[in-house]
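Each chain you see keeps its place in the complex, though not every chain is here.
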Amino acid sequence: MKRTELTEKILDAKRDGELSWKSIAETIGGYSQLYIMTALLGQMRLPPPQARKAAELFGLSAAEEKMLGEVPYRAEQSLVPPTDPTLYRFHEAMMVFGPTMKEYIHEEFGDGIMSAIDFDLSMEREPNEAGDRVRIVMSGKFLPYRYHQPEEGAPALGYKEK
Amino acid sequence: MKRTELTEKILDAKRDGELSWKSIAETIGGYSQLYIMTALLGQMRLPPPQARKAAELFGLSAAEEKMLGEVPYRAEQSLVPPTDPTLYRFHEAMMVFGPTMKEYIHEEFGDGIMSAIDFDLSMEREPNEAGDRVRIVMSGKFLPYRYHQPEEGAPALGYKEK
Amino acid sequence: MKRTELTEKILDAKRDGELSWKSIAETIGGYSQLYIMTALLGQMRLPPPQARKAAELFGLSAAEEKMLGEVPYRAEQSLVPPTDPTLYRFHEAMMVFGPTMKEYIHEEFGDGIMSAIDFDLSMEREPNEAGDRVRIVMSGKFLPYRYHQPEEGAPALGYKEK
Amino acid sequence: MKRTELTEKILDAKRDGELSWKSIAETIGGYSQLYIMTALLGQMRLPPPQARKAAELFGLSAAEEKMLGEVPYRAEQSLVPPTDPTLYRFHEAMMVFGPTMKEYIHEEFGDGIMSAIDFDLSMEREPNEAGDRVRIVMSGKFLPYRYHQPEEGAPALGYKEK
């Protein structure tokens, strides 16, 4: 059994049940809607109580329920760059503003990265007279490059205290 | 003259002058720091008064000053996927959460995209006891697919009023 | 169930019924022929009344009918560049005239893009003594780059009033 | 000497002279503005009288003037897919609507292509209350597949008389 087949089955059940992601997340509970969506789309694992509820909701077998709790091979179906226009706009923004974000991080924090693992994502509808907007907030821990500790007395690398 | 050569010259002047992006943005003024950085990195154009100040600050020729005001060919130097770890984390987050963001947008707004053109980006340092975080806010106008207006009486496509 | 399988089923039914796209569009109604074709080929969604008629015409199941109303992952089957000669000519024209179109847009409108979302497409046969021609009209809203509003008094970016 | 170097020199002269494409086309004359732009951008050749005027306008050498009249290696600098947002939107529209355009051509004309060689392009600003639009008209001769003439009495391939 492949995770992509499980994802397809879940989407079939969602379609048949005329379920919204919002109602699915409320039924499963315990985590944010975005987290639950990401897990059901095959990019995160679902803890046992949530997997249990998902199995009931979508009519999954015991093996499928267990698979929902496994760490997936992430993003294996991704087209790079994405062809879908909705996905492409994220890719484009990252290409156009990527160097700016890199320079900003290094000036503000020092040498390192914004973690994509210790990372939170939230989305909301931002009302606006000129047309509502999609608001996406990403918050990732700054991780300084700590490769090879310096000898005594030498400066610590990466992190720059404000 | 190529825009990449101009960018390299600006970075050379920034290094020689020991300038920070923050101080550069304050000197040039009129727009946010991130906008000015993006323009100086060759991904946006700089309006004439700002191009003027940039020319003074970096010692640019008249032709270089004018080029700063031109619309660039964007992202032509981008490696896809990026090899730099700081850039790659943005790419990875878009791959892992992309399908979630797409599904969220369609359930919340209908068929369409978050614009990467009518789009704002802000970044800030988010203090946190467990280690400070990078906070990135993206806000893009939702653009509904409006392709081919329906006949009278048929539903409008794309946009879903809340 | 995958959208590509649904598209294949629709094309099978079209073949079996000896249907033309023109007659299909008339039967389904409510939108232009090109819109309906695009939806049935898996690149747009079909509103419920139209999905209903499509289901009757092609003998689709309830789940397939619902899927027709979903926003698809667009262009995932596209070969880039396309190998099919009919498709390749569009690609070639965009490569050869792309820089010209970009320069024209920036000189005429300012910094921004022609939207591919708020976008209309029409095609028609153009009679011509030397051989009839294919006439394609694309009309997309100009979207100015509005990234990061300027401070008060600074010029608005992107859009250039005529 | 490479054609890309000549294009760069022309753009440098255009910048120094603060010339618009419109004024350049008027000065050079004889062909549409879009044609002259395409030639100066290195994708078409310029006939001798026009190359003469271009040489005067941009201060080109005799060799450069001659090179303007040569058939170029077209699109060799194209990134596929393009990274620039303005160019990408054309690419995206061709991906999303490509199958539709192919099906339309075959139903309307028979087996064949829209020529990208016997091809006209025009662009204009389309005033619109909701925001002006970019209007692009492409007109290419339909070319029927004529590969291998049939034996006597067999139907002609490709072209479908209306």
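First chain written, first letter: the chains are A, B, C and D, and each begins at residue 1.
As a convention for this text, contacts are C-beta pairs under 8 Å (C-beta built on N, C-alpha and C of every residue); 3 or more make two chains touch, one makes a residue touch a chain.
Just so it is clear, the structure is predicted and the values come from calculations on it, not from any experiment.
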Give the total number of copies in the whole complex, keeping in mind that only 4 of the identical chains are shown in place.
-> 10
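Operating definition for what follows: only the chains that are shown with their structure count from here on.
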Determine the set of chains touching chain A that also touch chain D.
-> B, C
Please state whether the interface between chain A and chain C is built from the same residues or different ones, using more than half shared residue numbers as the mark of same.
-> different
With chain centres defined as C-alpha means, what is the inter-centre distance between chain A and chain C in Å?
-> 30
If you average the CA atoms of chain C and of chain D, how far apart do the two points sit, in angstrom?
-> 21
Any chance you could list the residues of chain A touching two or more other chains?
-> 81, 83-87, 92, 95-96
Spell out the residues on chain A that touch chain D in their complex, using ranges where they run on.
-> 81, 83, 85, 88, 92, 95-96
Listed in rising order, the residues of chain D that touch chain B in the complex are 8, 12, 15-16, 18, 79, 83-87
The residues of chain C that touch chain B in their complex are 29-32, 34-35, 38, 44-45, 47, 49-50, 71, 73, 102, 106, 111-113, 115, 117-121, 143-151, 153-155, 157
